[in-house]
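Here it is: the structure, laid out below.
Omission of a single protein chain aside, the complex is shown with its protein chains in their original locations.
Right, chain A next:
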Amino acid sequence: MRPLPTDRGTCPFDPPAGMADEPLSRVRLANGDDVWLVARHDLVRQVLGDTRFSSEIDGGFRDVPLHAVRPEPGMFIQMDPPEHTRLRRLLAGRFTVQRMHRLRPRIEQIVAERLDALERAPRPADLVAEFALPIPSLVICELLGVPYAERAEFQRAGAHLMSLTGSLEELEQSLMSLGGYLTELIARKRAEPGDGLLDDLLDSGLSDEELIGIAVLLLIAGHETTGNMLALGTLLLLQHPAQLALVRQSPETAKTAVDELLRYLSIVDVGMYRRASTDLELDGQVIREDEFVTCSLAAANRDPALLERPDELDVTRPKAPHVAFGFGPHQCIGQNLARLEMEIAYPALFRRLPGLRLAVPLEKVPFKNDMAIYGVHRLEVEW
């Protein structure tokens, strides 16, 4: 049995070598589990669009075996219909395209403030710590309704939670302390409601446990994902100065660039698992009940059947139906927020600092080869 490919070798912006060798194959995870690996665009859409491939799963990371779970309250990413549908519809009204348009001025302000901070920071500056991570963190605080005075604490808890390099015990500890903070925040909101997403949900019939689960999930899902895209996307564009210039010049190109960068980098690759809830057929192959399946979103997004010249970065191409945000009923609920953050942040950065450049050789940049969400740990820049 071949291991799940993880080696990006000398091509840090490409999917791990060998990922797309076979459209459907058996691979072994680092934890010892054997799973089906799906690596073709149409098959990935088929699996993620079919809820008979159940999402009620945990494990798969480190040495934790994959196993079916009864989902924790609020963790709708691990739920199947009808529970998943119920929770998702309660939240989705807060993430509509129209709502995101209304958030634009606040995000522009947050981005401008982070650029001010970046300019004040000693050089070379770490773009991850000063710019890429704080932006989504502050935007999530804004969205959830975390009071200003507590945002620094919230950011620290979130950043700690996201640095998955610690032990499992440490991870559980930070989840506990975040849960503790959110319990107390929700109690205060019940006494004196504000205007955040959590406040809106107070009267929707959800328990406090469900509200906390939702808040933790949105924090995790919205934080390091966008943070890694901002840093890794900037690094990629710095290697392609002509493409970077296009993003800087035209707001329309900044829009198409966001989806092209999402497709090209696919920072969430494998790691979302499904379990066959019954015997199923996929590409002529029988997947037995209780077998696990994972999809390579990165391989699917470089599939020549999806678009021409899939390995070429072209920020002007029209948005392809890529699967960087997943597919099916679980497709990222915050994707339009993520798009907006990137659409604002990339050109703002390149306009404010036209001389932006790497302060270290590319080989010295610490890539997150060991993490569930791909990106860079640090990005030392000069201008």
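One rule holds in what follows: a residue touches a chain if its C-beta (ideal position, glycine included) is under 8 Å from a C-beta of that chain, and two chains touch if they have at least 3 such contacts; residues count from 1.
The rule is simple: contacts and distances are computed from a predicted model.
This figure omits one chain of the complex; the name its UniProt record holds, of "Ni/Fe hydrogenase subunit gamma", "Asparagine ligase", "Ferredoxin" or "Peptide ABC transporter substrate-binding protein", is "Ferredoxin".
Screening A:Cys11, A:Ala30, A:Val64 or A:Ala92 against the full complex identifies A:Ala92 as the residue touching the chain left out. Residue-wise, the contact with the chain that is not shown comes from A:Lys319, picked out of A:Arg123, A:Lys319, A:Arg351 or A:Lys364.
Annotation for chain A: contacts to the undisplayed chain at residues 48-49, 88-99, 318-319, 321, 325-333, 335-336, 339.
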